[in-house]
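Below is one structure, written out as structure tokens; the observations come after it.
A single protein chain has been omitted from the complex, and every remaining protein chain is retained in its original position.
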């Protein structure tokens, strides 16, 4: 079942490796079939070299395994919360890429310091609040997803305009219209986090990008008046 | 038309990837046929893997597409301003390479701290002023080109002696006698920006290179008395 | 003799190179056959490209060469002390990987600043005390092993819960249930050291991960209630 989606999710996981975002098995990508309400995700703790599309695991939105010989990624409940909360999301990625994770560990949002960031994320990539002891002790991965959704709700942020977050003490999650878009956003987040750190080292007094440039860059690539790329659906 | 130039511009774009200056599709190279006044440039938002020489877009100096099935890079108007202002330039490159972009985001020139820099750029690589809200809202990419040219005019800088700039809040542009030379200058700019950051971390009080060493290094590679390389046109 | 173990130790040494942890010949991996009390280790100062499984050296726990045409790694006595002190260890790795070595040179433990670290190491990766002049002058490599074991004994640390250390002024050692696990822990230690440095640069006031998150992350991958990966022995 869902062979095409399995292939896409497998490819997304392989692309994370190709983009040097993965150390050992630290990371996972998933995609959803919105029609059937089924999510395809990487198996837990299986090495990337040994993996094939057939090893992807199919779960429903309650986390019940529908198909697959492996256990799904232990982060599955976090992915599911994102799919449940945000109907336009159809792909989710989690990595421990170095610089985005460093911002997460520092409990700091990734500031928007330039047009590279503004092209991908409409403002700073927020940091969640830390989870409480209770949230960690029971249903930890589900609560990780909940705290991501809460972060956007309380901050009145649009998850399709800022398709990523850093979870305090933990690391980045990104998402998009499909698994491939979530991968590209993971690549972009690591790149802008690395640039932000270098920028802060060159000029510790640096301030966020002016709103008028942020608006220009974001809306030239996204939204009804976009003119970047080959067409608006690109 | 312009098959040779298309091949050269395609190769320049591929070389940017090979030199690890490109994340996703962030960057573009172009070249000009000065005889016909036509510019060949990378298509917008097309992935590097899928690209072939035939996909390069031909535009005139007003930005009108003369040939090509794709839309030209959205940065085309910036490239054109550089070609219009500086007749000796025949290749332009724009990237978001990490360290050069960090200087741009910090709104700081890349200081000339050693002979590696002096071999390529005759003094610091300047940073433009930030664009105003008006310049951003209408004809943004054209104004980006204009602010680059203004930066060199007001600073009385020779664009052939300092073949690069960092646009405030944005990132680096480089140029040269052809697209390949513009690529090499992009590689050099990223390398010297990375070294400059490390140098400032080792010695925060570091001062720019003395003028007599700058002159020596620059003129041993460039100008009528050059003795570096195999001949003066190299 | 011990052909399978030689193959595994050879592969572990090759994997260190593939994971970019090795400069020139700086590093070594070993494995033990607990039944026979024999250790297989990389030969000293032989280049990685020229090495084959048959070049691995077999020594007993006193360091006497049992088989092999080469001299064993000069770090062999350090490895042996670890095998002698900790019966559950069956693989040991020593590298000079950049960031873990930087913490060693700074005489600082690698702090546990996030869940990436907590997934692999149950708390900070400790730094040993510096060796005394006497310990250095005679039986230096043996004393290096002894100071590692002392560090865990005095700190009441479980070497299977924190399978790594940085030796003051020197560099990292890691270990595990076999040579491959020791390699993975070396990869993890370099990754978390690199992230820790970046985290400290973003937020110099960062504090260690709260105990309740450390416990959660460590025990979801390790121990009787682990639910990460495909089974508990994984």
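Going in written order, the chains are labelled A, B and C, and every chain counts its residues from 1.
In this section, a residue touches a chain if its C-beta (ideal position, glycine included) is under 8 Å from a C-beta of that chain, and two chains touch if they have at least 3 such contacts.
Small disclaimer: the values here were computed from a predicted structure and weren't measured.
Undergrad: Which of the chains on display does the removed chain touch in the whole complex?
TA: B, C
Undergrad: If the hidden chain were put back, which of C:2, C:56, C:131 or C:165 would touch it?
TA: C:131
Undergrad: Write down which of C:18, C:54 or C:106 is the residue touching the left-out chain.
TA: C:106
Undergrad: Given the contact definition stated above, which residue among B:14, B:66, B:84 or B:206 touches the chain not shown here?
TA: Checking each option in B:14, B:66, B:84 or B:206, the one touching the absent chain turns out to be B:206.
Undergrad: May I ask you to list the residues on chain B that touch the chain which is not drawn?
TA: The list for chain B reads 113-116, 119, 184, 187-188, 191, 194-196, 198-199, 201-203, 206, 209-210, 212-213, 216, 220, 227-230, 234.
Undergrad: Can you list, in ascending order, the chain C residues touching the missing chain?
TA: Within chain C, the residues touching the omitted chain are 23-24, 26, 43-46, 70-71, 74, 96, 98-99, 101-108, 130-131, 133, 136-137, 140, 169-171, 197, 200-201.
Heads up, the rule we're going with is that only the chains that are shown with their structure count from here on.
Undergrad: Building nodes from the protein chains and edges from chain pairs that touch, which of line, ring, star, complete or other describes the result?
TA: line
Undergrad: When the CA atoms of chain A are placed over those of chain C, what is the turn angle between 0 and 180 degrees, to the nearest 5?
TA: Superposing the C-alpha atoms of chain A on chain C needs a rotation of 90 degrees.
Undergrad: Given that chain A and chain B are copies of one sequence and touch, is their interface built from the same residue numbers on both sides (over half shared) or different ones?
TA: Different, since most residue numbers here occur in only one copy.
Undergrad: Suppose every chain is reduced to the average of its Cα atoms; which one is closest to the average of all protein Cα atoms?
TA: Measuring from the global C-alpha mean, the nearest chain centre belongs to A.
Undergrad: As a quick test, compute the distance in whole Å between the mean CA positions of chain B and chain C.
TA: Roughly 46 Å separates the two chain centres.
Undergrad: Please list all residues of chain A that touch 2 or more other chains.
TA: Residue numbers touching two or more other chains: 201.
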